[in-house]
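For this view, one protein chain was removed and the others were kept in their places.
What follows is chain A.
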Amino acid sequence: MLFKIIGAFIAVVAFCIMIELPKKYMVQAGLTGMIGWGVYLLVDIIGHRVEIDALISALCIATMSHILARVLKAPVSNFLIPGILPIVPGGSIYRCAYAFINESSYLSTYMNETLKIAGSIALAIFFVDSVFKLHLPKRKN
């Protein structure tokens, strides 16, 4: 478990090099991804449902990105994009391709899984973005 989380941190930092993240934000982005992956693994222990794992972990990542962006005065996507990376459904895409080639009956299962994870991430981003856009209503006197 510890190795997995450390792996997530370094993987996200390496990914930051690929997308040219400003150097000073790399550690924070790596931490976002690492904590997100930690949450994913923890939720996975409780119940084995990938879409719930992805949803809760994406909620944490998005919330953390918004808070970091406000504290460090940087765009939200600086932390959100690398942070989301560990839970992007790369594995499901691969399994889809594999099942397709082997004419396995699991194809639709994996297709479903990919769409569910993608949907969960989208839902989490939608939700957190909306919450952080809320403001107190301005009343006219």
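Operating definition for what follows: contacts are C-beta pairs under 8 Å (C-beta built on N, C-alpha and C of every residue); 3 or more make two chains touch, one makes a residue touch a chain; residues count from 1.
Note that contacts and distances are computed from a predicted model.
For the chain of the complex excluded from view, the name given in UniProt is "Threonine/serine exporter-like N-terminal domain-containing protein" [choices: "Threonine/serine exporter-like N-terminal domain-containing protein", "FAD-binding oxidoreductase", "Cytochrome b" or "Branched-chain amino acids ABC transporter, permease protein"]. Listed residues A:T32, A:S57 or A:N78: the one in touch with the omitted chain is A:N78. One chain is missing from the display, and on chain A it is touched by residues 3-8, 10-11, 13-15, 17-23, 37, 74-75, 77-78, 80-81, 84-86, 88-91, 93-98, 100-102, 114, 118, 121-122, 125-126, 129-130.
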